[in-house]
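Written below as structure tokens is the structure these notes are about.
Just one protein chain is left out here, and the rest sit where they should.
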Amino acid sequence: MIAFVIRRIIQAFIVIFIISVIGFAVKQSVGDPVREMTGISVSAEELQEFREKLGLNDPWYVQYVRFLGKAVQGDLGNSFFYKRPATDVILEKAPATLELVFVSSLIVILFSVPLGVFSAIRPNHFLSRFLMSGSIVGVSIPVFLTAIMMIYVFSVKLGWLPSFGRGELVMIGGWDSGLLTVDGWLHILMPSVALSSIMLPLFIRLIRAEMMEVLESEYIKFAWAKGLSNRRIWFVHAFKNTLLPVITVGGVQLGVTIAFTILTETVFQWQGLGFMFMEAVERSDSPLLVAYLMFVGIVMVVVNTIVDLIYGLVNPTIRISGASS
Amino acid sequence: MSALATFRESYLWYSFKRDKIAIASLLVLVLLFCSAIFAPLIAPYNPYDPEMIDIMNSEIPPAWEDQGSREFLLGTDSQGRDMLSTMIYGMRISITIGLGAVLLQAFLGVLIGLFAGYHGGRLDAIFMRAADVQLSFSYLMVAIFLSAVLQAVVGVSRFGEIAVPFLILVIGFSQWPQYARTVRASVLAERKKEYVEAARVAGFTSPRIILSQIFPNTLSPILVLSTIQVANAVMSEAALSFLGLGMPIDRPSLGSLINSGFEYIFSGAWWITILPGVLLVVLVLSINLLGDFLRDVFNPKLYKG
Partner (left out) sequence: MSSILNCIRADDVMATLLEVKDLVVKFALRGGDVTATNGVSFDLARGERLGLVGESGAGKSVTGFSIINLISQPGYIASGSVNFHGENLATMSAARLRTIRGNRISMIFQDPMMTLNPVLTIGTQMIETLMAHNLQMCKERARGIALEKLRKVHIPSPERRLEQYPHEFSGGMRQRIIIAIALLTDPELIIADEPTTALDVTIQAEIMDLLIELCETEGMGMILMLDTCRCRSGNWTLAVMYLRRTGY
């Protein structure tokens, strides 16, 4: 197990290293920091002097090491637009996105597990058939279209739910939370449902497929032959084995979820990281772009590593031998 | 036996004849593809021709609504363009980008998958690590990053001219790992079989073994994957265009049409955004249903996720 953990952590560091190189490359190629700082009314000599002072004439690897050194300390430069450290802007916007991802993951888990398991153990039930055909329609509707249609129905036509923003927020310990007020929940309802609309059908299908495969296995047949109750076989024997592949895919899907937060936040003008990212793109705010890239990269690597470790805990084969399968 | 006769006796044809959903989605798909190809002949107006656009005709609802006009069957958008024509032309662009991106990613992925899988070793390890990392970021994320950064480098004004090849490149590059993974898995399974061993003993060179012996065996997973990936590529393009990172509004794809119409739903002009959305869903859904059918028939081992 220890060997397994160490190997995962080394891998995580390699990936973070690669992300930092990409971040650096983006920083180098997008926008000119000197131009941003000085404006246009500066002579060529002064500009050159300024570049020298900022170390922009050093070879790229010297600049990279400097970039990395600062990045480790959390300094990714100042946002051109906000005129503040990019890291601060990221940390200020992160709660909105994290809450959105949290609520929609909750929706996905709460619905996909029972529905997926049900359609695996009762494959011919009309509800299972409905879920299967419904889920393929579900994955074929883009998130932003779901969001737009929801806004049209629930905000424009019925006027039940607010169409943009986070609503009333409560500040606790530097964290702007919308989950503590009724207004906040009304605001997060549509964005989180829209965000989960792409994951939910995917997970229902995945859980169903894995569970059906497990139910065909010899050890499940043996469990029947032992005279165990249906519930024990489905929820202990089969479900535990179903979880393994679902956990791995779940880790990968986090990346997809974050990508979709960009779309969801754009539609609902949700003041989170995704919305900030699109604004930064429009304004060519390269420090903020790089900060977002690094932040998302690190979150993704951390979550994937945790997912792998959980996988190791659930899967006894890895726990002992340290060999991943 | 001729190829046609072989096909008519195949399991694929047998299953297809019995699957109403597969038949229906293929028909819809053929219809959509044909109207995309023959867009200039089918579309009642040319949305690229400024002379045919009159701003006075803007935001006319579809013909069946109260203020609808017979002239514009599905209404007009905010600039007075005929929705039906704009949608057909938009779908043409969406399909072009979708197919182009899949061709590119298939080429990259199959090549990498075949050689990495066959040779193994360090090359294989590096490519598969890269595929892992890219997959964990998700193709959409990679595509959004790539186009955001490249657009910032190129500049928005020049971007419009090269948007189509650019999107093909971005989407193609962001999705190669799925192909590489799938192909590599079937190569690994095939490599151990005796016929490959026999070919090697017979003195065939490895590129030749890979192409003539192993490649044909990876075709059915590639076919199934390709259908799903066309749907994914069309969706990616729509997402990028919706974010303003894709097709510009004067040459809109379905995604940019949805984007440009979005703000008008608050004033009740739902058709500008919903109708292209419905067309996009019908297109993607029929590809997905066909892919589902092919997956059931061939039942290949695809990479999950």
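To keep things simple, chains are lettered A and B as they appear, and every chain counts its residues starting from 1.
To be clear about the criterion, contacts are C-beta pairs under 8 Å (C-beta built on N, C-alpha and C of every residue); 3 or more make two chains touch, one makes a residue touch a chain.
Bear in mind that the values here come from a model prediction, so they are computed numbers and not experimental data.
Of the chains on view, those touched by the hidden chain across the whole complex are A.
From the options A:V5, A:L228, A:I247 or A:L309, the residue with contact to the unseen chain in the full assembly is A:L228. Mapped onto subunit A, the interface with the missing chain covers residues 216-229, 232, 236-237, 240-241, 244, 314-317, 320.
One rule holds in what follows: only the chains that are shown with their structure count from here on.
Mean C-alpha position of subunit A lies 24 Å from that of subunit B. Residues of subunit B touching subunit A in their complex: 129, 133, 135-138, 140-141, 144-145, 148-149, 151-153, 231, 235, 238-239, 242-245, 255, 258, 262, 265-266, 268, 270, 273-274, 277, 280-281, 284-285, 288-289, 292, 304-305. Contact residues of subunit A toward subunit B in the complex are 14-15, 18, 26, 29-31, 136-137, 139-145, 148-149, 151-152, 156, 163, 206, 245, 248-249, 251-253, 255-256, 258-260, 262-263, 266-267, 277-278, 281-282, 284, 286, 289, 293, 296-297, 300-301, 304.
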